[in-house]
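A single protein chain has been omitted from the complex, and every remaining protein chain is retained in its original position.
Chain IDs A and B follow the sequence of writing; residue 1 opens each chain.
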Amino acid sequence: MTTRRGFLQRLVGVFAGLTGLSFLGPVVAYLAPKKEKGGRKILLDPNGSPVKADILNKEPSVVGFGINGEPTIVIKYEGELRAFSAVCTHLGCLVKWKPAKAEFFCPCHAGRFDANGVNIAGPPPEPLPRYRVYVTGDNLLGLEEGKA
Amino acid sequence: MKGLILGVWRWVDERTQISRVVRATLTEYMVPANLNFWYTMGSLLIACFVIQIVTGILLLIYYVPETSKAFESVKFITSAVPFGWLIRRLHAMTANLFVLVLFLHMLSTLYMGSYKKPREIQWMTGVILFGLVLTEALSGYLLPWSQLSYWATTVATNAIGSIPKIGDMLVVWVRGTPKVSQFTLGRFFAMHVSLIPFTILMFIAIHLLFMRLTGISAPPGTDKSKVAKVPFFPHMVSEDLTSLFIFLAALTLLVFFFPQFAFPPDALEPANPLQTPAHIKPEWYFLANYQALKLVPNEFLGILLQLVVGVILFFLPFLDRSPERRPLKRPVFTTLVTLGLLAYIALAVWGHYS
Partner (left out) sequence: MRGYPFWIVFVAVTLAAGPLHAEVKNTCVTCHEEQKDEDPDLAAPVFDWQTSIHFENGISCSDCHGGNPRAEDEDVAMSEEAGFVGAPDPEEVPDFCGKCHSAVRDNYMQSAHAEALLEDESGPSCVDCHTAHKQQKVSLDLINEDLCSQCHDYDQAAKLKEAMRSMDQDLTLMDHRVERLFREGLDVESEQKALFALRNRAHRLTHVLDLDRILSELGAVRADLGALDKRVQEGEQVVQNRRRLGTVMILFFLIGALLAWMYHRELMREAHESQH
């Protein structure tokens, strides 16, 4: 048998607790990470503007932001476009494309990947994730999830 | 399991003395049983401070203190971030209620004579806190970079210019540039989110420390050594909680149903340094000062007069030294305070309609 005092104490405690919780809801929603916007997935430069596809006629490779803002490297290898995540699978540095050796090279710990993104030397434990890449009608670089 | 938890608790408690601190400051801290409603204003002010810190930090996440982006970033908060509108409204509306409750806290102290010996330091830190909170409110006003922000800050900082000789120089120092600009925004931003809040926190600590050291006053006309005592927790905390819930209900009413009170139309337009809006008025708590400045023919004299009132308030415990605290037994003081309050309200209403 609870006393009147005990009963009221519990009720007040519940209300005070609920008040705290009621503030928590909006705060969590406020802090929720932004969802990836739908629409076209194209390679963007650091300023957020699209990268033109014809740059690959002059340069052997180009790095930009791809799907989900992932740093992505697109190379022209034997006339064919290939796109990989530029993030080294070892510790997250960005790889560079060495056209002379036909290899990706990570400057941090000298990891190396071949032209298919497969780790061939150094510490990287996994191949670079690969994307499908195509030139869009307006001369931009379109990207899609999944193997080429 | 229960034994393990109890064991861990004993281990922690033995080293941190938490239970002793809790007993000393809450459950065995005895206060007069006849503390009235006005004694809950202090805890409401702490609640206001906490709400402002929490909502302020949340706003800081998306706010950009740069003149070309500030208004857009605030608009982003209110229109694109989930519950951003609620967080912003809470911050702006609590700022208003903060000042209001602070007024009530100080008025009750004046009427009940609680500033008297031995609580002079509490009163003086309180007056400093009052000034700090007003400065905090004023500096926050500029941050959204709306028409209201820009012009209210322009007018408010201009008042400093009426000080002879160094006035013009001071205005430029406060603004960072001759006109309100990015440099003003930078200064006010730093003041608003770091310098003043930390200073307020420090003074709150001193204010509370001295309240505990001298003990809370009993209501006037009662002898503190003779009235019954009750523990602070839960007896007084439940009273504080009652006020807090009423406060939250009032805050919610304003936030959800009267947002225009904190955001008049000029607050919804981005700042335009080349176009003064038609009805630029300060916030309600500066209206009396604004009207007083308009009435006194010499602007410097007007500011000086307000400064004198501030100084008198600050040194009040030394000017009024009789131990009598009952309002009716000190009619001159009570009449003065009441007249002052009425004049303040009249000036504010006049300022609003002028």
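We adopt the following convention: a contact is a pair of C-beta atoms (placed from the backbone, for glycine too) under 8 Å apart; a residue touches a chain by one contact, two chains touch by 3 or more.
The model shown is predicted, which means the values in this text are computed figures rather than measured ones.
Trainee: Where does the absent chain touch, in terms of which shown chains it meets?
Mentor: Listed by label, the shown chains it touches are A, B.
Trainee: Using the document's definition of touch, tell me which of B:39, B:98, B:130 or B:151 contacts the absent chain.
Mentor: B:151
Trainee: Decide which residue listed in B:23, B:235 or B:326 touches the omitted chain of the complex.
Mentor: B:235
Trainee: With the full complex in mind, choose from B:194, B:252, B:322 or B:354 the residue touching the hidden chain.
Mentor: Of all options in B:194, B:252, B:322 or B:354, contact with the hidden chain holds for B:252.
Trainee: Determine and list the subunit A residues touching the chain excluded from the picture.
Mentor: Contact residues on subunit A toward the absent chain are 4-5, 8-9, 11-12, 15-16, 18-19, 22.
Trainee: Which parts of subunit B are in contact with the chain that was left out?
Mentor: 33, 75, 78-80, 85, 89, 151, 154-155, 158-159, 161-162, 167-168, 179, 228, 230, 234-235, 238-239, 241-242, 244-246, 248-249, 252-253, 255-257, 259-260, 263, 265, 268, 275-276, 280, 299
Going forward, only the chains that are shown with their structure count from here on.
Trainee: CA centre of subunit A versus CA centre of subunit B: separation in Å?
Mentor: Each chain reduced to its C-alpha mean, subunit A and subunit B end up 45 Å apart.
Trainee: Per the contact definition, I'd like the list of subunit A residues that touch subunit B in the complex.
Mentor: Where subunit A meets subunit B, its residues are 9, 12, 15-16, 19, 23, 26-27, 29-32.
Trainee: Taking the touch rule as given, give the residues of subunit B at its contact with subunit A in the complex, in rising order.
Mentor: Answer in residue numbers: 54, 58, 61, 81-84, 86-87, 234, 238, 241, 245, 248.
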